[in-house]
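Got a structure for you, questions after.
Just one protein chain is left out here, and the rest sit where they should.
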Amino acid sequence: MTLDLKTRLAEQERRFKETSRYEPDLQVKEKDPIGFEVLFTKLLQAVTNAREVALSISASPATREQGEIIFGLYTPEGDSICLSTGLMIHVHTMSRAIKWMIENCYQSTIGFSEGDYFFNNDSFIGGGHPSDQMLITPFYVDGQLEGWVGGLTHVTETGAVEPGAMGSSFTSRFAEGLILPCIKIGEHDELRRDFDILVERSVRSPIPWLADNRAKLTGLRMIREAVRTLIDQTGSEAYRKITREYIEDTLQATREKVRRFLFPGRYREVAWRGVTLPGQESLLQAPCELIVGRDGSLRIDFDGLPSARRQPFQGTLPLFEGMLFNGLIQNLFYDLRYNDGTFLAVTLNVPKGTVCNPDNILLPTTLWGPAYGGMMALGQCVARAYFAKGYREEVHASGPLTSGNLAGGVDQYSRPFGGQCFEFASSGMYATAFMDGLDTAFSDFNAEGDMGDAEVWEQQMPQVFLVREIRKDGGGFGKFRGGHGIHSLYMVPDGIEMDMGAFGSPPIFSTAGIMGGYPAAALRVWAGRNSNLAEVIARGDPLPSTEGPDPAAPDFVRMVKADWEFAHGQNYPARALPPGSLFSVVSGDGGGYGDPLERDPALVVRDLEDGTTTARAAGDVYGVVVDETTVAADAAATTALRALKRRERLARGVPASAYKRQMRERVVAHDFPRPAAALYRDVLRISPKFAREFRTFWDLPDDYTL
Amino acid sequence: MDRYADATIRDLVEGRLPLDEVQRLQRDKDLDRMERVLAIEQARVPWSDRILICLQEHLYVVEKGGGARVVKCSCGQEFGDYRVNWKESALVYERPPQDGEIFLGTRGADPEWQVLREFYCPGCAVQLDVEPVPVGYPFIFNFLPDLDD
Partner (left out) sequence: MARSSAEAEARPVLCYTDVGGTFTDCFVVDQNGDFVLGKAPSTPGAIAEGFMASLSQARDAAGLSVEAFFSNLEVVGYGATTVLNALLTRSGGRPGLLITRGFEDLLLMERGKQSWVTLSRVDRIHPVTHRHQAALIPRRLVRGIGERITSRGEELIPLREAEVRAATLELMDQGIDSLVIVFLWSFLADAHERKARAIAMAAAESRGVSLSVFCSSDVSPTLRELPRANAASVEAYAGPSTLKALSIVEEDLHRDGFRGDLQVMQSAGGLAPAKHVRAIDTAMSGPVGGLVGTRYIGQLYGFTNLISTDVGGTSFDVGLVTEGFIGVDREPVLAGLLLSLPMMEVASIGAGGGTIARIDPLTRRLVVGPGSAGADPGPVSYGKGGTEPTVTDADLVLGYLNPQTFIGGKIRLDHGAAVAAIRDKIADPLGLTVESAAAGIRDVIDTRMRETVVGLVAVRGFALEDYVLLAFGGAGPTHACGYTHGLPLRGVLTFPYAAAFSAFGAAAADYEHHYHRAVNLVIPPAASEADRQAVAESLSNAWVRLEEQAIEQMQREGVDAQAVRLRHLAMVRYGRQLNDLVVTSPVARCESVADLQLVLAAFEDLYARIYAKGAQFPQAGFEIFEVGLVASAFKVKPRLEPQPLQDPDPSAAQIDVRPAWFNGGFEPARRFNWRRLQPGHRLVGPAIVEDPTTTLVLPPAKTARVDEYRSVWIEG
């Protein structure tokens, strides 16, 4: 190597700043467009093969059933050239880790050589949270470092304070379990036994973690050898040039795509998250401003984020970048090559010290909160930009706040276990401008979402599903409704000792609708201890088969006596549930699109027949009158009811100016509910931009604070 | 690629294009879409001001006789200069999030945390936007198009 990596990396970043190009020309592509395509096909096949093999070795349901895994090929400086499908969040997070090792002088201190394997699950360096575990290896040709190969899987047990790695009670890094920042765990293509021992003695069920390491090792070797063979054919010089062109080519295609398909202008959306911990309740906002330039540039600004704090609903900058690019790929760049060219095409501002860019590594970053919401807000901005250009087939509302449950204890085979039922990877999809969101089929964090079969989960974990259903009316109401998520009611069988918990949000709407559509329903948990389920079963009394229409008294609460506990918003730190206990969680639902009074009555009838909407909503929300006997919509009565509902709107709506006058008095008097007051106090202090706009909007003096 | 039929684009705009047809558009995009959608929308509205851009469902930026550019609803209601948030000229209703008409009990947010701010067109009463926000949050200015040539 002529220059050391650190210098090369700095040099490259300087060059990009000056020229805003990754590679000065596309000579190879222009001279031989066919060969350019053919080589990429081969690289793509290499990473895709590796993923398929790794999937079959994995022992974690999240990996095997939900496909929570991705492989990538990187330049010596750590830029991604080519990725498999899977967790697109990590298009960039593995780049981050490689660059971090380079910048932290690993080359001269720890040293890199063929057959080394570096493990990282420190999300301040790369990856999303301690569950995101990457394995990275450098590869050499004729003694020259030609690049890196990386693999990442989501492992659902990290030895955290709560089982299942994603606890909602964490207030520091130390609660998150075993975190290893770019540690060399393998040499000469062998994983170190002492690392296995460390894991075996640090987490509840080490097998998924250790098996996934082997899966990644196998995949990385496959890619490395395949690429080495290609380099033997092309020669190192040509390989380096062409791989840099793949990134530059993507960078240019990215700008071109924006120019053609998005209308230039300024777009704004806000996503809501928050935390409810003993002694700490905060409402957190993710205010997204997207500026689409006529030149095809994208500027994304998150000025206005609240300050980072001792709670788990926040994400590191690498994670946040990953989320945003995952969103951009799904919404906009799905048909380009997936590599860092996309990342380079965007300018991003995420103020330091905020919940999406904490600068104190002792803070927990387990559950992402606004970092996840920010992606949805960006998605809605992009949707509006498509709408203005006429591409309605790409327009959608916000995706679900995918939320799930955690469990740990001793399983039915008397083995210690800890993990998550990852079914929330298949939540309710956003409504679109052309169809209802799919029920139980989608998650923003992994486009290939799946919930897995209940029998597979019951084989992996001791809890038993009593109910697994579509959450009626969960999706946001609208002309097209949001997709409904999953409602699962679990039972703890006899002889099983376990804790269960759930993570979600405070009691808020966390998934917005768009263009007149409503947000998705709020999440919640029901936990029932000391239940009489055994007697209900023995006596042959009716068994619950659904949540039912009344959120205050769900069927299972009415049918099974227990000490029922309710958590509005679904943050429920894991705690012991004795045998016979019941535990009910929902997975998240999609936002609605358009005015519900414009919904096609036929769709409402279909939902009534499928039992996915209630008669109440059909009338109150959609203004559809259904004939009980024929189960068809009564056209005349429906028109009349909808007209009435429109008149009611005109009657109760007040002119914005009047509304603002009244509200201003409350603002001036600091008359806010506590969560709002805390949010404004914090953001007015740290964000001059937000402060300026808040004061201007309410016509307040420049020194207005809380 | 072949140009999509006008009927196809119209059905898309009206939200009733068959889903496999939608997939074709999602896979293979025509590049003159905006002009065609504008023509279709222009034909659908009962007024004749020239539509410059579709802001969102029911709302357009139109050019008035004097060259003024204002936000206008499909029903004809006008919301003023497009550079000002149209919400400032809408009807507003702050809905209690658990009022039982839309969200039943805890299906809605805790009113301490959020309210539902609904925006209606004063002309036709269509619901144009719903903001789930904490009390006292400024109106969100969703879209300021870059129209200046």
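Going by the order they are written in, the chains are A and B; count residues from 1 in each one.
In this section, a contact is a pair of C-beta atoms (placed from the backbone, for glycine too) under 8 Å apart; a residue touches a chain by one contact, two chains touch by 3 or more.
Every value quoted in this text rests on a predicted model; they were computed, and no experiment measured them.
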Per the touch definition above, residue among A:208, A:404, A:569 or A:623 touching the missing chain: A:208
Residue, one of A:4, A:335, A:359 or A:699, that touches the chain absent here: A:335
Given A:189, A:303 or A:550, the one touching the chain that is not displayed: A:189
In chain B, positions touching the absent partner: 1-2, 19, 23, 26-27, 31
Residue numbers in chain A that touch the chain omitted from display: 33-34, 37-38, 41-42, 45, 48-49, 52-53, 55-61, 64-65, 85, 88, 189-191, 205, 207-208, 210-211, 214-215, 217-218, 221-222, 226, 249, 253, 256-257, 260, 329-330, 334-336, 338, 393-394, 396, 412-413, 415, 425-426, 429, 432, 438-442, 447-456, 458-460, 464-470, 486, 489, 493, 537, 540, 543-546, 609-612
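Throughout what follows, only the chains that are shown with their structure count from here on.
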Touch list for chain B against partner chain A, complex: 9, 12-13, 15-17, 19, 22, 25-26, 29, 31, 33-34, 36-38, 53-58, 87-94, 97, 100-114, 116, 118-120, 122, 124-147
Chain A to chain B touching residues, read off their complex: 260-261, 263-270, 272, 274, 283, 292, 294, 384, 387-394, 433-435, 473, 477, 479-480, 506-509, 512-513, 515-519, 521-522, 524, 549-552, 566, 568-569, 594-598, 600, 616, 620-621, 646-647, 649-650, 652-657, 659, 663, 666-667, 672-676, 679-680, 693-694, 697-698
